[in-house]
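Left out: one protein chain. Kept in place: all the others.
And now, chain A:
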Amino acid sequence: MGALMVIFSLQPKQRRKTTDSVEDELELSAVRHRPEGLEQLEAQTRFSRKELQILYRGFKNECPSGVVNEDTFKDIYAQFFPQGDASTYAHFLFNAFDTDHNGSVSFEDFVMGLSILLRGTVQEKLIWAFNLYDINKDGYITKEEMLDIMKAIYDMMGKCTYPVLKEETPRQHVEVFFQKMDKNKDGVVTIDEFIDCCQNDENIMRSMHLFENVL
């Protein structure tokens, strides 16, 4: 029994070492990011000073360290969709916001994205949406990419929907989308096809203005 006790007493030391290294990692990664000054952000985005203040207060409340990483992003976004699983769509959104692809969204990235979405021209908004759909950023939306996005959107609905969600619903939706958008029927949607088609669609145009008075 004493031998066992000796063995057990050795173990925690090892564990302590690993926890120490984890803590070190945390220290290094707990970046304290401060955003650029208010004037610079005011110049770069289309928000007023007051609006930037409100945005920053909310941002800092949820992310005291100043940057959002993907998990926090997914958590926050999931709170708006209690019934479904918003993590896949949040992943795509994160990639769309993280313009420099460093794995975290700082306040500047956040505010730039919002500036385009809320105060940008229709052209800019459509380009942003195209960017979102184009997962591998190669300039073309393929059917597979669109299917991924569509599945992510349908996942947010969750299970309890009316009518009941079927397996092929996202696929059908993608077909409809491609029929509408893919003018030269080459199986991919380029940015020009996308923008042209959206600008000719009344519904889409109207909904682009929907969120203008959000802030």
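Here, a contact is a pair of C-beta atoms (placed from the backbone, for glycine too) under 8 Å apart; a residue touches a chain by one contact, two chains touch by 3 or more; residues count from 1.
To be clear about the criterion, contacts and distances are computed from a predicted model.
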**Complete:** Out of "NEDD8-activating enzyme E1 regulatory subunit", "Potassium voltage-gated channel, Shal-related subfamily, member 3", "AP complex subunit sigma" or "Short-chain specific acyl-CoA dehydrogenase, mitochondrial", the chain not pictured bears the UniProt name "Potassium voltage-gated channel, Shal-related subfamily, member 3"
**Message:** Can you tell me which of A:41, A:93 or A:135 touches the chain that was removed from the display?
**Reply:** A:93
**Prompt:** Which residue numbers on chain A touch the omitted chain?
**Reply:** 1-3, 5, 50, 54-55, 57-59, 61-62, 76-77, 79-83, 89, 92-93, 96, 110, 113-114, 117-118, 125-126, 128-129, 132-133, 149-150, 153-154, 156-165, 169, 173, 176-177, 181, 194, 198, 202-204, 206-208, 210-211, 213-215
